[in-house]
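Apart from one protein chain that is not included, each protein chain of the complex appears where it belongs.
Chain naming follows the written order as A and B, and within any one chain the residues start at number 1.
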Amino acid sequence: MRKKIVAILLIATMAMGIAACGGSGDKKDDNTITVWCWDKTFNIFAMEEAAKIYQEDHQDVKIDIVEVGDVDVQSRLTTAGTSGDLSTLPDIFLMQDHAFQKNVLSYPDVFTEISEKKIDFSEFASGKTDFSVVDGKHYGVPFDNGAAIACYRTDILQEAGMTLEDFTDITWDEWVEKGKVVLEKTGKPLLTTTAGECDLLTMMLQSAGASLFNEDGTTNIAKNDTLKKVIDTYCKMKDSGVLQEVNNWDEYTGSMLDSEVVGVINGCWIMGTIQTAEDQPGKWAITNIPKLTNVKGATNYSNIGGSSWAISGNCGNVELAEDFLASTFAGSTELYDNILSCGAIATWTPAGDSDAYAVPNEFFSGDAVFKKIVDYSTKVPSIITGPYFHEARDAISVATTNITNGADLEEELKKAEDTVNFNMGQ
Amino acid sequence: MIKKMKNIGMYAFLILVTFISVFPLYWMVSASTNKSVDVSKGVLSFGSHLGENLKNLLANQDVGAALVNSFKYAILLTIVSMVICSLAGYGFEIYHDKAKDAVMGVILLAMMVPFITILVPLFQMVAKMKMLNSTLGFILPTVSTPFLIMMFRQSARSFPHNIIEAARLDGLSEIRIFFQMFIPTMKSTYAAAMTITFMNAWNSYMWPKVIMTQSKSMTMPMVVANLTEGYVTDYGMLMLAVLICTLPTALVFFILQKNFAEGITGAVK
Partner (left out) sequence: MSNKPRKMTLEKKHNLTGWAFLAPAIFLIAVFSFWPMIKALVLSFQTGKGTNMQMAGFTNYIRMFQDDVFIQSIKNTFFYFILQVPIMLAVALVLACILNKKDLRFKGFFRTMIFLPCTTSLVAYSIIFRSLFANNGLVNYVLVNFGILDKPYNFLTQPFAAKMVIILALLWRWTGYNMVFFLSGLQNIEYSVYEAAKIDGASAIQTFFKITVPLLKPTILLTAIMSTNGTLQLFDESINLTDGGPANASISMSHYIYNLCFKYVPNFGYAAAMSFFILLLVAVLAFIQMRVGDKRD
């Protein structure tokens, strides 16, 4: 018995010993750039390619990529920012575009301003760079394109006697009417969306250049006529059965891959998911999204998703990090050509002129889709996201859910505005 | 006859509960053999894509390293916590008095605050102690839990006092009574506590993801989470990863369950 006790105690002490050895902080090395990003087949792949290109001229520079999910990037930033201990942060990290304002304003120390001398931001679409500009200072180098696209199954449209042309450059009202015909003839809704998530609504809103906030940061919800129009249109879409609501992302992708619906409207990154439907090549085609009817400034272009690279406040060698980004994501057509294969479409305009972008894509009906999307992205209206973007989005989701269930629009929007103001009031 | 009917009813109930418990798991296993598209479509039958999913998973993530890390953290945490918490639980019950009962009540408060709230101060402290990215930093904050202490305290209640008295008369020291009398008698409690602690340690996510910032210290749940982050989710591969992440806890349960359910405690008499 005593032996057993001794054994247990030994194991325990040994365990503590081993454990203590494991602890080692990051050693800062001026020639290593640590990067956090999160998608093996997408932005990690792009970062690896960028590293290869940069290392051709800078053999002594090491790029250390750590896979960290976007939710995790956020919790680590918040933890580091709040505790004031930035030592865990990498040199460069990727961040969702809509989270920039909130994080830069809450934790200015976590970010490093990116000098305009090094990077020519005018070569990016302004609808994109505006996400990461705070007080006129740039905090992000744009990465992937979030231009909104409408993808349709041309074979199903054909059954209803329609073509992609019929859905290009149209208004939502026209879209609903055509959708009814398709529904009647094929029994399939035109579009699927996730209930209670307002991606579609924010897309529609941005397509008319409308924001949920005013220039001065105050909320613009209760008296926002464009928003009312958007929700109105949404209700029409849903009531007519042309729009199918599902509960979550799994169902969303399921419904589009399983030919339950005719099309999908989302950021161009959705193409990656569509292409997993190996049995449907040549059946999909891409065009622009409908625009709001009778709204000033309405366009057929919008943005959803997308992310940008930020340099952290813990960056050991800011100059090197800037130079790295300047010579890759903000200066290398070669890079953008290489990463096109993973579906990362540039927001850096010069890249769109490359031959690689003009190659027809067999999956999407032989269309030069990449060129098309780069073109779309230059036409996306800029909006004000503001730090309280997520609060506003959630409040709008709640309001829309209630409105589609019969609640009064004016009242719900008033409530939504109150909720956001409440969150802002500190 | 009535007894037979009763037995049939009992087995029927057990089979029903088993079916409900296992069906979703069956789905998980079958999904790991299917292509992503088929998983999205809700195909329930087994597919032939297991090899492909495994190949993709291994190419995509360092599963081996994550498994090693997870095992290391979970085993260490379980051993250390068994010692510390059972000592305390025993102490609280056997030497109980008003003060200790009150302290027990206060200790329980430690688990009643959502972890997110203490995350930042805890992180600050662990960072100051230079324990980020270390096993110690991972286990220390969760090694002593009110839950385990209370569990041992509650089961120490059925540990007969006359044994202690007898042992004392034999001249055994208090600590030896604990190790020689209590631990062997309480096998079932230890087995149950170990199962639960291992499982919690294995699945813990929030804390490791904040303090383990290097690729090499990634755990299995972090690998699973990474697979769900991209624009495109490969569900077949994801389900395989989830399956791999589930097996160790299931195995630990299977090995230990005999100990807490087959009445070995007969030793006390």
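Keep this in mind: a contact is a pair of C-beta atoms (placed from the backbone, for glycine too) under 8 Å apart; a residue touches a chain by one contact, two chains touch by 3 or more.
What you are looking at is a predicted structure, and each value in this text was computed from that prediction instead of being measured.
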Among B:V37, B:L57, B:M212 or B:L238, the residue in touch with the chain that has been omitted: B:L238
Sole contact to the chain not displayed, among B:I20, B:A59 or B:L169: B:I20
Identified contact with the non-displayed chain, of B:L50, B:A65 or B:L87: B:L87
Option touching the unshown chain, where B:S144, B:Q180 or B:Q214 are the choices: B:S144
Residue numbers in subunit B that touch the chain omitted from display: 10, 13-14, 17-18, 20-22, 24-25, 27-28, 42, 84-85, 87-88, 90-92, 94-97, 100, 103, 105, 107-114, 116-122, 125, 140-144, 146-147, 149-151, 154-155, 157-158, 174-175, 178, 188-189, 191-192, 195-196, 199, 203, 205, 221, 224-225, 228, 235, 238-239, 242-243, 245-246, 249-250, 253-254, 257-258, 260-265
Positions on subunit A where the hidden chain makes contact: 71, 74-75, 78, 81-82, 84, 102, 105-109, 195-197, 245-248, 250-251, 260, 387-388, 390-391, 394, 397-398, 401-402, 419, 422-423, 426
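Basically, only the chains that are shown with their structure count from here on.
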Chain centre separation (subunit A, subunit B; CA means) in Å: 36
Parts of subunit A lying in touch with subunit B, wherever the complex brings them together: 1, 4-5, 8-9, 11-12, 15-16, 18-20, 22-26, 38-42, 66-72, 75-76, 79-80, 82-85, 87-88, 90, 249-250, 253-254, 257-258, 269-270, 272-273, 276-278, 305, 343
Of subunit B, residues touching subunit A in the complex: 36-37, 40-42, 60-61, 76, 79-80, 83, 119-121, 123-124, 127-128, 130-137, 139, 179-180, 206, 209-211, 213-215, 218, 222, 225-226, 228-235
